[in-house]
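Every protein chain but one is kept in place in this view of the complex.
When the chains are written out, they are named A, B and C in that same order, and each has its own residue count from 1.
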Amino acid sequence: MNRTLRRAALPAALALSFGLAACSGSNEQATTSGSGSSESASESSLSGDLSGAGASTQTVAQQTWAAGFQSTNPDVTVNYDPVGSGGGREQFLSGGVPFAGSDAYLKDEELTTAQERCNGGNAIDLPVYVSPIAIAYNLPGVADLKLSPDTIAKIFLGQITTWNDPAIAADNAGVTLPATAITPVHRSDDSGTTQNFTDYLHTAAPSVWTAEPAQAWPVQGGEAAQGTSGVIQAIQGGEGTIGYADESQVTDELGKAQVKVGDAFVGPTAEAAAAVVDASPEVEGRPEGDIAIKLDRATTAAGAYPVVLVSYAVVCSSYEDAAEGEMVKAYMTYITSEEGQQAAADEAGSAPISEKLRGEITTSLELIK
Amino acid sequence: MTTTTGPSPSPEAVAEIEQPMRQARLPRWTPWASLAAALVVALLVTAPGGRSLGGVVAITAIAHLVLIGVLSAVREGSRRAKDRIVTALVTIAFGLAMIPLVSVVWTVVGNGLARFDTTFFTWSMRGVVGEGGGALHAIWGTIIVTLIAALISVPVGLLAAVYLVEYGAGSRLAKAITFLVDVMTGIPSIVAGLFVAALFVIVVGPGTKLGIMGSLALAVLMIPTVVRSTEEMLKLVPNDLREAAYALGVPKWRTITKVVLRTSVSGIATGITLAIARVAGETAPLLVTLGITTGTNFNPFDGRMATLPVYAYYQYTQPGVPAEAGVERAWTAALVLIILVMALNLVARLISRLFAPKVGR
Amino acid sequence: MSSTQTTRPDPGGDRAVIETGTKRAGDTVFRGTATGSGVLILLVLAAVAAFLVGEAVPAFTADPAEIEGERGLVAYVWPLLFGTVLAAVIALLVATPIAVGIALFISHYAPRRLAQGLGYLVDLLAAVPSIVYGIWGITVLSRWMIPVYGWLAEQLGFIPLFAGPASTTGRTILTAGLVLAVMILPIITALSRDVFLQTPRLHEEAALALGATRWEMVKYSVIPYGRSGVVSAAMLGLGRALGETMAVALVLSVSNVVTFNLVSSTNPSTIAANIALNFPEASGIDVNVLIASGLALFVITFLVNFAARWVVQRSGAKA
Partner (left out) sequence: MAKLIDVSDLNIYYGDFLAVESVTMTIEPRAVTALIGPSGCGKSTFLRSLNRMHEVIPGARVEGKVVMDGQDLYDKDVDPVSVRQHIGMVFQRPNPFPTMSIYDNVAAGVRLNAKRMSKSDLDDLVESSLRGANLWTEVKDRLGKPGLGLSGGQQQRLCIARAIAIRPSVLLMDEPCSALDPISTLAIEDLIGELKSEYTIVIVTHNMQQAARVSDRTGFFNLAGVGRPGHLVEIDDTSTIFSNPSQKSTEDYISGRFG
């Protein structure tokens, strides 16, 4: 370009580079200048970057845990990249990241490849994030809707098309149901929430829901929306719509259906979610320290809410770089601690894990060296 | 010199050609009157069925068109009628387009102002959960990534266009390049992102996410737009200017830089702004190549870098609890991105006015 | 008119002979860099094409069962391709006439001062990022369209285009097409306006001198001159509409089906949106399938560009 432009660009570039250093976020300057939170008892010796990747369901929880962990360990930077369970596991197994988030525990062939990644040790699945999946609906005038598994399956298959259908009326005696059409809403993107919801429908209503559980919605038709916020947006947008999403994201003006368990109806509460996790057996034949839970969707335990999502943190039992190992261990201890789980419950709406589960996880964490 | 006499046209034909000087003309206020009448008609028609704004506007427009057309055809003849109808049509097209565009800006500004405060511009998201926090790290990210993308693609695009128009016109290589620039405009933005991401996974290692990757992905998207618009502008420079310069004994390369580029710089500046504007708003390629981080990072060669579109995307789709805090930040980030790109627009408009050929149209 | 005292620069007396010497360095260097950058574009493109084909090949060779939907690659990609073209065509059909209308309005009909301001407003709107159109689409436009779809389904239900139960959330392929139209409108308008403003005054005045009305002047001098510019502007807009990802992913209610129905909530997805939705969670063969669909999109966009450029060539270059 001609001379004047070139002459003008030079000083601008210089000014830019000088100005840069002073312009990082004031909240960052606050922490780097050491005025961090005062209550950290011992000035932790940990420092460096700890980045993980994986399930997008854990994004907000991981951000909360990262903020909490960084306040007690100011020199550590924790990054979590929500690339999805598949991407997270892939990057973990190829050594890209020290820990991964995944909505499903590692398959057997993944465990074997993890052997040489984990410096001779093995990979460990830790259920750190439990979140009830609410069946949200937009039906003015109907407070707490009660649905049995078969009815839910028929609604999402489009076999029940109006709200005053006899199958629904049967579960909701004395409730006046309008004749508006039902629009089932599902996730258009692959997600762990869809995987767990279809798993529930397949186990609790096998005769009606024949499709295998999968991350992608197997059924044609109905409304599809992108991400949890998209589903919520779609349900709010239309009338007579019903869909599934993390309970924490469901806004107040939408109703949350109660699911039939045994012969009682249970709503999506934190306690009910923790109850079903405790009631579900562990998968046998897993490597030492690995806690993979076979969720019992057809449980009849009182007060257990079976439509729940369990997301795992996947770590190695031993790391080549000892400092990295120590950092992962400290971070996982914080995540599964009372304080960590409560922070996630407040910010991300997850259900804190039960004492029993925390005990098992702590013993597994001891193995990491 | 004998003038041969051909067959002379028939009197009717002559009468047809010679238009009478004085023609009946509708008064100047007719268009406004017909618009008012059309509005009344529309209100009457929609009265029973419950009035939806869209319905009223649509019927008013159609009624106005019919009214003005008929009136003009009767009084002024079909040529004037067509002219008035087209004038009405063009104005309606403009109005029609303004509705969604103004609504977009109105929504973004309306929602964006909620968090348009100093904390938003002085804080990043590091250690922030729920309320508060800001997007300073994303603002810096967008500026740096887009700037580097421009620094890569503008010179390459400009020089390639110069080659196509000045040096290689007609040669096989030039035809191949023009052909392939068309192909490049077709590259979907997400595929450009995938390409750069995969390239760096092979070259550097799995799961790498660097600022420079975002810039390269954006550059791949920018180059074709820059080449195409510059090529168009260079072709508009009349050839006698080049010949005038050559005739003054000016070598070809200096003619191009001092005369050709100098004359078309205003068009090129607009083209480059359009390219930057189009690319600054891209989300998909940055999502795949940069991901998101909560801290400020100025070094495009080390560590992740947040950018405004990706920041807005994640704040909107994964707002956390309560959702309002995240969604508000998303709208404000979108507003800031628009302001940033608008400022870019302004700068380029200044450059083009400064260097525009000094000739009134 | 002889000037009194004619001191004229003495013509070239002192330079004895024309300098001879090697070819000018400036030219070779400049020509070299220009050609170099042209070749660089070829290399970049070759790399992208190689990457696309390389990653897509496993998807072609994989047996149909592994690919999502268990009906093989073509059955997976075809509805996406159909959706992409349908959405882009809707966008183009809506945006181009309006864009030409606005461009003419700004360049020839609006009063001069107003034209300047409007031109700037249009350029500004070409700058609005796609994510904003996406969020606006889902929160504002789809709400507006709900009554329209209801009305269309009632009145014109017999036409397959508008048959069936209207979507209650307004998130249909038509809404996605309209969002795309709103997105590409500023681009086509900005470029068309520039081309219309470039019409040589001579042509316009020639038409006006024959007593043509403003519309006839536009028809006979401005449009023929600007036709190829408008086509290339539409082509640029179409390229962007075909490749748009985020806005469509947010706005469209997708399912893997081929239908012309514009008002129901079961719509074909587009390739770009499908990649954006599924790539984060995809791993293994799914990644190759998605990139194969990206290759398909790349080819279809190229064919469209090629056809448009062929039309421009055949319709004769500009005046």
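Side notes on the structure shown:
In the analysis below, a contact is a pair of C-beta atoms (placed from the backbone, for glycine too) under 8 Å apart; a residue touches a chain by one contact, two chains touch by 3 or more.
Because the structure is predicted, anything quoted here is derived from the model rather than measured.
When the whole complex is considered, the residue among B:143, B:201, B:241 or B:339 that touches the unshown chain is B:241. Considering the whole complex, the residue from B:145, B:197 or B:259 that touches the absent chain is B:259.
Chain B meets the missing chain through residues 169-170, 238, 240-252, 254-255, 258-259, 262-263, 355-359.
FYI, only the chains that are shown with their structure count from here on.
If you draw each protein chain as a dot and join the dots that touch, every dot ends up joined to every other dot.
One finds 39 Å separating the Cα centroids of chain A and chain B. Centre-to-centre separation of chain B and chain C, using mean CA positions: 10 Å. In chain A, the residues that touch at least two other chains are 56, 82-83, 90, 226, 230.
Multi-chain contact residues of chain C, defined as those touching 2 or more other chains: 139. Taken in their complex, chain C has these residues touching chain B: 24, 26-27, 29-31, 33-42, 44-45, 47-48, 51-52, 55, 97-102, 104-106, 109-110, 118, 120-121, 123-133, 135-136, 139-141, 144, 147-148, 178, 182, 185-187, 189-191, 194, 197-198, 201, 211, 213-216, 218, 229, 232, 235-236, 239-240, 242-246, 271-272, 275-276, 279, 291, 294, 297-298, 301-302, 304-306, 309. Contact residues of chain A toward chain C in the complex are 56, 82-87, 89-90, 181, 183, 185, 188-191, 215-216, 220-226, 230, 233-234, 237-241.
Those residues of chain A that touch chain B in the shared complex are 1-2, 5, 20-21, 23-28, 31, 49, 53, 56, 59-60, 63-64, 66-67, 70-71, 77, 79, 81-83, 90-91, 94-97, 226-230, 232, 248-249, 251, 343, 346-349.
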